[in-house]
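Heads up, one of the protein chains got dropped from this complex, but the rest are sitting where they should.
The first chain written gets the first letter, and so on, giving A and B; residue counts start at 1 in each chain.
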Amino acid sequence: MSDLRWVIWLIPALPLLGFLVTVLLARSERAAGLIASVAVGLSFVATIASIAVMQSLPEEARRLNIVLWEWISVGAFRVSFGVLFDQLTAVMALLITGVGGLIHIYSIGYMHGDSRPVRFFAYLNLFIFAMLMLVMADNLLLLFLGWEGVGLCSFLLIGHYFDRRSVAPGIVPSEAAVKAFVVNRVGDAAFLLAIILVFSRLGSISFFPNEALGINGYLERAPELAFTQVGIGFLGSIGVITAICLLMLIGVTGKSAQVPLYTWLPDAMAGPTPVSALIHAATMVTAGVYLIVRNHTLFSASPTAAGVVVAIGLVTAFLAATAAITQFDIKRVLAYSTISQLGYMVTAVGMGAYAAGMFHLLTHGFFKALLFLAAGAIIHAVHETQDMRRMGGLKDELPTTFRIYAIGALALAGIFPFAGFWSKDEIIAHAWFTVQNPGAAVALIVTSMLTAFYMGRQVALIFYGKRREPGTPAHEPGNAMRIPLFILAAAAVLGGLINLPGVHWLSSFLEPVIHEPEVVYTLGMGILATIATLLSIGGAYLGWWLYARALAGRVRPGRDDPALRYLGDLWRGAELGWGFDWFYQRVIVRPYRNFSQTLSDVFDRQGIDGILVAGPGRILGVLAHGVRVAQSGFVRNYALAFLIGVVVLVGYFTLAGR
Amino acid sequence: MIEIPPIDWSVVLQLCIIFGGATALLMADLFIPEVRRRVTGYLALAVLAAAAIAGVAPWGCRGHTFSGTIQIDSFSLVLNWIFMLGAAITIVLSFDYLPRHGINRGEYYVMILFAVGGMMLLAQGADLVVLFLGLELLSITLYALAGFAYPRTTSEEAAMKYLLIGAFATGFLVFGIALVYGATGATNLAQIGAVLAEGRIDGENRIYLMAGAAMTVIGLGYKISLVPFHMWTPDVYEGSPTPITAFMSVAGKAAAFAGMTRFLLTALETQREIWVPILAALAAITIVVGNLGALTQQNVKRMLAYSSIGQAGYILLGPLAASERGTEAMLYYLLAYTLTNLAAFGVLIALEARGEAAWNLSDLGGLWQRSPGLAIAMAIAMLSLAGVPPTAGFVAKFAVFTAAWQAGQAVLVFIGVIVSAIAAFYYLRVVAQIFMSEPTREVEISSDRVLAFGIGLSVIAIVLIGVLPARLLNLI
Partner (left out) sequence: MVPTFYYVLLSALLFCVGVTGVLIRRNALVVLMSVELMLNSANLALVAFAHARQDVTGQLLVFFVIVVAAAEVAVGLALLVTIFRTKQTTNIDDINVLKG
C-alpha cells in the first residue's frame, strides 16, 4: 500500500484545482457552485482514502510525510514544502472537508441570486485549500503560509456584501474585513517572531525529522531547552520555551479570537452566513487550538505558558458568554458564543486535555456550523432580517428549521445526550479531577450555564411568542440548504459517539500524536456531569422562560432588552405577586445583566476595542499626521532635517570612535 | 613613457556594453522618426539583454581591474541582473506611458541605460572614487529623468527638489571621502579595510576617519531614503513620471544599497561595533516613519513612496547583520522588491491612460469589475509588500528577519515585525478598495499589450520566487 501515499497530496490539491477551474472556467452561478462543491467533496473522499492508507501501515509508520520540493535552503536553514498526514491532521482534514463540503452544498441554495457567485465559490475553495495547507504543513513556515492564507480568504469573504452599505447596524463590510485582517496580523507578527525564535534556538522549524532530506524536527528537541533562558531586554530573562509559547499564544489569540484580540470576530459576521459557519465557527478560528495541540510538547514543557493559556481561555469563555446574552443580532449571539466556546477549547488544551480539546473542536464544528446554517435559513426566511426583536413566533411557520435549531441549541448548551454534552463534560472533568483545579472547573460550569441561558433566550426570541413584525410569511429553505442541515443535525446529535466514555475512539486514535494517558472514569465524574447538566438545563429553561413567557410581551423592535429596563416595573411586579419573577429579575437577572452589559460595553466597545484597536489607531493616526505635517514641501526644511541627521551621525561616529 | 597596466576586459565587459550601447543609441535615435520611437526602446532592451548575457560567462569568477578599482564577483553580478531587470521592465512599462503624456523622446531610453551604467559602477566599485562616480552618474541622469515631463510643474518641482537635496548630499559624500582619504591615505575599499585592521589610526586622523565615514554613509544613505535623509522621497516620487518613479524606487535603491554594503562590509568591517548600533537605530526609525507616513495616504503613488522608505528600513537589516546570510537576504529582498514595486507602479501607469493623475485610492475602486487582470496584479503586489505568503515579499522579510535575529538584532526584528503588522492596514486598504467597492468615477484603463506583459511578468515572478525561492537563494 505504500505506493498509495501520494493520495494525501490530493487532499489540498483538489480544492486548489477547484479554485482555479472556478476562476478560469465557471461563468454561471450553477457551474461555480457545482465545481466548488465537487472539488471539496472529492477532497473529503481523498481524506478518507488517506486515512485508510495510513491505517494499513504498521503502527510506528503512521505518519506520512511527502516533500514536494525544498522551499528555502540557505546554509543550515532548510525548509521543505511538504505535507504531513498523521492522526491529528486526519481529524482536522475530515472536519474541514466534511463540514466544508456540506457548507458548499448549502451555499448553492443560500447564495442563489447573488450578484457575485463565481467569486464567492472561488474564495471558498481557496479557503479550503489554505486551511488544509495549515493543518497538513510539515513545518511552521508552511503552516504560517496557510495561516495567512486563511486570513486572506476570510478578509475577502467578509467583504463579500460590500455593496450593502451596512449588514448589521454600524458595520461596513469592507471595514470589517480590513479590521479582521489587521487584528490578525498583530497576532501573526508575534507568531512570526515565535518561528524565528524556534529556528534560532531549536535549529529547525520542521515538526518532525525528515531523514531523506536530513532535516531535524524541533518538537522532540523541546525538552532539552526546558531550562534555557533568553534575555528580554530590561525585563530580565524568560525561559526560551516559555517565550516561544507565549508568542505563539498571541498568534492564537488573533486567529482563534481570544482576549484581547477577539474583537474582529463579531464584526466578521458582516460576511455571508455560510462563511460565518465555515470560517468563523467551524474551521479557521480553530486553527489556534490546532497550533497548540501540534506544539503540545512545547506547551507541556512550560507550565508558565500553559497557565497563561488556561487563564486566557477561561477569561475569554466567560466574558464572551456574558456578552452573548446582551446581543440582539442573531449572528452576533452566535459569534460571541463561538468566541466563548473557543475559550473552552483553549482552556482544555492549556490544561493538557488535548484529546478533550480536539473532541470539543469537532463537536463544536458540527453544532455551530449547524446553528449558523440554520440561522442563515431563518435570515432568508424573514427576508434578510438579523434582528431577533423583529422575529418571534417562527415555530409554527418554520417547523423544520425550528427543530434543527433546537438540536443545535441543545448541543451547544451541553444537554445530555447531545454532542456538546460529552465534549464539554470531558473538559470540565479534566479540570476538576486530572489537573485538580476546581476554580477553573467552576468557571467552566458557570460559563456553560450562561451558554445554556443565552441559547434558551435566543430560541425563545426567534421561535416563541408572536411575530413582532408582521410581514410576508416566512418560508422553509429548499433542498440544497435542507440536506446539509439534516446531516449536520445528525452529527450534532450523535457526535458524542466518537469519544464516548469507555469507547474513546477519538482519544485512542489521537494517542500516537498527543501521548495522553487513558482517562479512568469514576463516580465523581458522573456526579459532576449530572450537576453541570442540571445547571445547564436550568439555565436554558430560565432563558427560554424569561423571553418566551415572562418578558415576551416587552420585547419590541428597536427597544432595549426588557430585562435591562426592569427597574421601572419593579413595583408593579411586586404588587402583582410576581415573587419568583421579581426575585429572579432583581437578584439574578438584572444585576447580572447590568454586569454583563457593563462588561460587554467596556470590553467590547470602549475597553479592549478602544484600547487595542481604536486607541493605537488614534495614536497612530496622530503620529501619521505628524509625519505628513513635517513633509512641508519646502526644500530648505528638508535640508535642515538632513543637517540634523548629519550632526547626529557625525557626532555619534566621532564620539563613539575615539 | 607611462606604463599602462594590463586591463582585464572580462571584468568590465557588461559596463562596456551598456555605455557603448547607450552612446550608440543616442546617435541612432536621431535617425528614428517619432512615430517609431518604440524602436529606440527595443534597441535599449537589446542592449540590456546583451549585457545580461555577458554576465553569464564570468559567473563564479572573482576579479578586478583598473588597478583594483573595479571588481567582479557574484554579489555584483546578481545586482547587475537586478538593475537590468528593473530597467528592462521600466522600459516596457514606458512604451505606452510616454506618448500618452506627450514626452515621447528617445533620450529617455538612453538616459535609463546611462543610469544602469552608474548603478553597475556602484555594484562593481572597489574604490571610493568609483562609488562616487557611479552614484553621481546615477543621480544626474535621474534628476533629468525626474524632470522629463516638463513643462508639467510637478515634474519640474520633483526634479528641482531632487537635484538640490542630491547635490547637498553629494557635498557630504565628497567631503566624507576626502576625510577618509586623509585619515587612511587610501580610497580603495580593501586598502582602507586593511589600514583599519592594523589599528594604526589615532589622534586627529581618527576624528577625520570617523567624521568621514559618517559623511560617506550619509551620502549613500540619502539615496536609500534613510530617515532623516528621506524627505525628498515622497515629493520626488509623486512628481516624477510614473515609470521613472518605479525605476528609481527599485533600481536606484538597489544600487545605493550595493554601494552602502560594499563600504560598510569591506572598508569599515573592523569598525562594526561603531556603525551597527547607530544604523540599527536609523533602520528602526526609517521603518516606523516610512510606514506612518503611508498609513493615512489617500494618494496611492505617494503611499508607495512612503512605503518605499519603510521597505528601505527592512532591507537595511540585511547589511546590518554583517553576515553572508544578511547579504543574501538583502539581495533577495532587493529582487523581490524590484518585481513587486514595478508591478504596483505598472498598474498605476495603466490607470493613467488619459495622461492625467489617476492614483487616488478611490480611482482604484471596483478595479476588479473593470479589469480583473490589473486587479489581481495590484492585489498580489500589495500582499507582497505587506509580506503575506506565498509571495516573494514574505520570503524576503522572513530572510532579513532571521539574518538580523541571528546577528543579535532582536529588538530591531521585534520593531520590524510589529510595524509590518500595522503596515498591512494600508496595503490591505488598497486590496479592499479593488475588490470591495464600486467604481467612483470613470477612469480609462490602458489596454496596451506590452504594458500588460510587463505587469504580468512581474506578478508571475513574484509568486514564482515566493513559492520556489530555494534555487534562487542558493544561486545568490
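The rule is short, and it goes like this: a contact is a pair of C-beta atoms (placed from the backbone, for glycine too) under 8 Å apart; a residue touches a chain by one contact, two chains touch by 3 or more.
Remember, predicted model here, so these are calculated numbers, not experimental data.
Every shown chain that the unseen chain touches in the whole complex is listed here: A, B. The missing chain, though absent from the display, is touched by one residue of B:Asp8, B:Asp73, B:Glu107 or B:Glu156; that residue is B:Glu156. When the full complex is taken into account, the listed residue touching the unshown chain is B:Leu164, out of B:Leu45, B:Leu164 or B:Val450.
Checked against the full complex, the candidates B:Phe83, B:Tyr109 or B:Tyr143 give a single residue touching the omitted chain, namely B:Tyr143.
In the full complex, chain B makes contact with the omitted chain through residues 129, 132-133, 136, 140, 143-144, 147, 150-151, 153-154, 156-161, 163-164, 166-168, 170-172, 174-175, 177-179, 181-182, 185-187, 204, 208, 234-235, 238-239, 302. Residues 628, 631-636, 639-640, 643 are the ones on chain A that touch the missing chain.
Heads up, the rule we're going with is that only the chains that are shown with their structure count from here on.
Averaging Cα coordinates per chain places chain A and chain B 42 Å apart.
For chain A in complex with chain B, the residues that touch the partner chain are 69-75, 77, 81, 141, 144-145, 148-149, 152, 155-156, 159, 162-163, 173-174, 177-178, 181-182, 185-186, 188-190, 192-193, 196-197, 199-200, 233, 620-621, 623-628, 630-631, 633, 635, 637-639, 641-642, 644-646, 649-650, 652-654, 656-658.
Residue ranges of chain B in contact with chain A, taken from their complex: 160-161, 164-165, 168-169, 172, 206-207, 209-211, 213-215, 217-218, 222, 227-229, 231-232, 234-235, 271, 274-275, 278, 282, 289, 292-293, 295-296, 325, 328, 383, 388-390, 394-395, 398-399, 401-402, 405-406, 411, 413-414, 417-418, 420-422, 424-425, 428-429, 431-433, 435-438, 467-470, 473-474.
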